[in-house]
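All protein chains of the complex are present and in place, except for one that has been dropped.
The chains carry the letters A, B and C, assigned in the order they are written, with residues numbered from 1 in each.
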Amino acid sequence: MTSERQAEALRALLGSDRPARAMGAHSPLSARIAEETGFDCIWSSGLEISAVQAIPDANLLTMDHYLRVAADMARAVNIPVLADCDSGFGDVNNVYHMVEQYESRGIAGVCIEDKQYPKLNSFADGKEQHLASAEEFAAKICAVKAAQRSASFVCVARTEALIVGAGLDEALRRAEIYERAGADALLIHSKARTPEEVLEFTVKYSGRLPVVVVPTSYPSLHYTDLAAHGISMVIYANHGLRSCIAAMRATMERIVDDGTTHFLEPELVSIGDVFAMQGVDDMLRRSRNFEAAGARYVEGCAPLSRPNAAVEIKAL
Amino acid sequence: MTSERQAEALRALLGSDRPARAMGAHSPLSARIAEETGFDCIWSSGLEISAVQAIPDANLLTMDHYLRVAADMARAVNIPVLADCDSGFGDVNNVYHMVEQYESRGIAGVCIEDKQYPKLNSFADGKEQHLASAEEFAAKICAVKAAQRSASFVCVARTEALIVGAGLDEALRRAEIYERAGADALLIHSKARTPEEVLEFTVKYSGRLPVVVVPTSYPSLHYTDLAAHGISMVIYANHGLRSCIAAMRATMERIVDDGTTHFLEPELVSIGDVFAMQGVDDMLRRSRNFEAAGARYVEGCAPLSRPNAAVEIKAL
Amino acid sequence: MTSERQAEALRALLGSDRPARAMGAHSPLSARIAEETGFDCIWSSGLEISAVQAIPDANLLTMDHYLRVAADMARAVNIPVLADCDSGFGDVNNVYHMVEQYESRGIAGVCIEDKQYPKLNSFADGKEQHLASAEEFAAKICAVKAAQRSASFVCVARTEALIVGAGLDEALRRAEIYERAGADALLIHSKARTPEEVLEFTVKYSGRLPVVVVPTSYPSLHYTDLAAHGISMVIYANHGLRSCIAAMRATMERIVDDGTTHFLEPELVSIGDVFAMQGVDDMLRRSRNFEAAGARYVEGCAPLSRPNAAVEIKAL
Partner (left out) sequence: MTSERQAEALRALLGSDRPARAMGAHSPLSARIAEETGFDCIWSSGLEISAVQAIPDANLLTMDHYLRVAADMARAVNIPVLADCDSGFGDVNNVYHMVEQYESRGIAGVCIEDKQYPKLNSFADGKEQHLASAEEFAAKICAVKAAQRSASFVCVARTEALIVGAGLDEALRRAEIYERAGADALLIHSKARTPEEVLEFTVKYSGRLPVVVVPTSYPSLHYTDLAAHGISMVIYANHGLRSCIAAMRATMERIVDDGTTHFLEPELVSIGDVFAMQGVDDMLRRSRNFEAAGARYVEGCAPLSRPNAAVEIKAL
């Protein structure tokens, strides 16, 4: 899918009555599983991508790295990819450059947050976190909108006002500013253990932007609550990876303890299942067709005129 | 430019009465100079790209590397990029995968040659070179045509029949097969010191494909000869890089010999000129506009409705 | 760890009486879990790495890609990384180039297999697989040994004789040739459902090379069988990833079905656990120390002489 069609699909999800479900992913494989499970779009998760590298989620990995993973995922699935772009990897110039790159690689939209560069994961303790000024962040939103080529490309503005303890009023003030500046959706982030403050935000927010939530710290939020509060999208940002870590630990411990993988096999997907996710059979079928066609063209037994040949090959 | 429009532009060049000029390049900077000089398209040259890495042109660099350079060039210019893809980096499956990647990165078309993998540069002595079978190569052409999403994407089939000494008849036989298999243009390569054998090919070739030539070893071929022989495109494949090497050697020697760069300055482009090629002023102007807009949105003095805001920002 | 010390460690594992356990991994995170679980070394698995990209294990991903993943893993763990290098990504020149690259990136050794390029995963049906000639593969082993800078770098020669149905005698003949050519260890691969043919090989093999096995298709092989048959290393090549896929599917389905992640939480590792694997606290502690030291140097209250300063800082 081109970036433009992906962007249109993401925009449609945000505009729909039914809350969209986004699933955090960190690889084409995890994105494909999310797609097969029925999720509506992929959240190219900064936490997951940095965790897979065993490196803190603190802008140590570069835009090049996050971009490559997001682009690889966009190639592998037919649902749109919304990219977690932290605070935009620097200033307005970095944001402009970033959007040129992300859009050209098939990404449907970017989410930028109003913290300073380098950002630190919102759930990390041990360091005071600071908001960027509203002016600076509004300028970044302008940079996104000016850089995008397709009208449909999506800019999700994420405010960390609740994360840094700036309060609900500041979150609402920023929501209004970001909407004016051109944002296409608003992500209200929270690290509270319950959804109250996020839900209170949705009640008081009078703007027109679709609202996105990320119930990592408040897992009790139920899907049925979303529509009731006018929430447009929910992002399950890191649960896939957290299940992977648990599974790999258990599996590897079992291998050492059992001395064999025999008893583990029923809990694993088969090699054939892995191959299917890689598209091995599709590849082999295609290659047999190409080789047969190649032989035919040489034998002279298929002196097709070019237009017909193109049609025929296209159907392989 | 999207890959599709780039592909259409390349197709138009190949179909035009005026022979198109392609310039070999190895970086966005060299591609941009070629564009500014008036060349019609960019040849993402395998020799240049490997030479810049100081690594033999023998498929030691991988598809990832060639793809990244070609994609970076496509981003930097408005003329189409035709990618030198050697023998397709493996078998039909590699070719299929390659086209998916190249097309999604904004490349207008690929050129594949009928040698085996790993290829060795056609001008290298010291190792006998072998053609792939016509069947195998025809299958690769089928793979290109099946993999491309846009109808305009271009497949240039390059025959090395003259390079390996297989003779004119074999070159003509392969031209016919490759045309049947769906190639969009034919590159007839030669390492002769004069253009005779290439021109003889053009006289005897009765097919309908546009013909492309690469006068590296036969520099006497003049542009005016091309139209006379129905040649559609000429690729000056490596002259930019060869001038760079000469210039860097001379400059560096002068620095050591002179003990200063004072006398060299008139022969160099200025730092300001370098900045201009990087777009520094454009970036700074844009960033000032974003910052001014950001400040306005916060001050509340520009409570624009979103649609108008988008229009205004777009004009920054 | 430098490549040299990693290589020495891998060599020691292969020379030990106790069979070494290698765990397949595809990312720094999975490698770190394997290290924490007690595995002796990491198998940078071609199948896992390609599966994560949702691309067939057929040399569609390039050496650059496999190298980057293997190098990232080597950075993240203190146990050696043995890299699955398929058939060496081409001919002897590719192998020579490959070893220069892998060794310089901290990899302890490479495993190359005697199939042709592009390779197809040994367990894939639907295409007949062919061995490279023994001459060609012996030449590749020579290329590895000539390219390595450290005497300890390890070349594991993997024969696919049993995989392609060439029989036990051919496997034994090749084992002898590969040993003569300089291989440091021998991997005997099999896709039989039981370990018989592999164990028969170990009984008949009279050479001096350490033997490595990969019990993917014959999971009943027990660790206690290895020493009894003089096997030096067992590679559990893909079980970590296969458990990930199962876990992600189950988790994602539960999210959709439950409408919340609340009930899933107990099965997932915590965010704090993810942070610990990323080293977030270590990073924050270090940065506080740097900032405190920076302030001291400016205040002039710590006019340390440089040598002492260096010592002090090193202890941060």
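We adopt the following convention: a residue touches a chain if its C-beta (ideal position, glycine included) is under 8 Å from a C-beta of that chain, and two chains touch if they have at least 3 such contacts.
Since we're looking at a predicted model, the values are computed, not measured.
Chemist: For the chain not shown, which residue from B:Ile55, B:Ala151, B:Ala192 or B:Ala292 touches it across the whole complex?
Modeler: Considering the complete complex, B:Ile55 is the one touching the chain left out.
Chemist: If the hidden chain were put back, which of B:Thr216, B:Ser232 or B:Asn289 would touch it?
Modeler: Candidates B:Thr216, B:Ser232 or B:Asn289; residue touching the omitted chain: B:Thr216.
Chemist: Looking at A:Asp72, A:Asp91, A:Glu113 or A:Glu136, which makes contact with the chain not pictured?
Modeler: Selected residue, touching the omitted chain: A:Asp91.
Chemist: Looking at the full complex, which residue from C:Ala146, C:Ala192, C:Ala228 or C:Ala276 touches the chain that isn't shown here?
Modeler: The single option touching the absent chain is C:Ala146.
Chemist: For subunit A, which residues touch the unseen chain?
Modeler: Touching the missing chain: residues 55-56, 58-60, 62-65, 89-91, 93-94, 97, 117-118.
Chemist: Which parts of subunit B face the unshown chain closely enough to count as touching?
Modeler: Against the missing chain, subunit B presents residues 21, 23, 27-34, 36-39, 47, 50-58, 72, 76, 121, 123-124, 126-127, 215-217, 219-224, 236, 238-253, 255-256, 259-262, 264-265, 267-271, 273-275, 277-281, 283-285, 287.
Chemist: Which positions on subunit C touch the chain that was left off?
Modeler: That gives, for subunit C, the contact residues 2, 75, 91-93, 96, 100, 104-106, 133-143, 145-146, 177, 179-182, 208, 283, 286-287, 289-291, 293-295, 297-298, 302-304, 306, 309-310, 313-314, 316.
Please note the rule applied: only the chains that are shown with their structure count from here on.
Chemist: Provide the C-alpha centroid distance between subunit A and subunit C, rounded to the nearest whole angstrom.
Modeler: Those two chain centres are 29 Å apart.
Chemist: Need the CA-centroid distance for the pair subunit A / subunit B, whole Å please.
Modeler: 33
Chemist: Spell out, as numbers or ranges, the residues of subunit B touching 2 or more other chains.
Modeler: Residue numbers touching two or more other chains: 91, 93.
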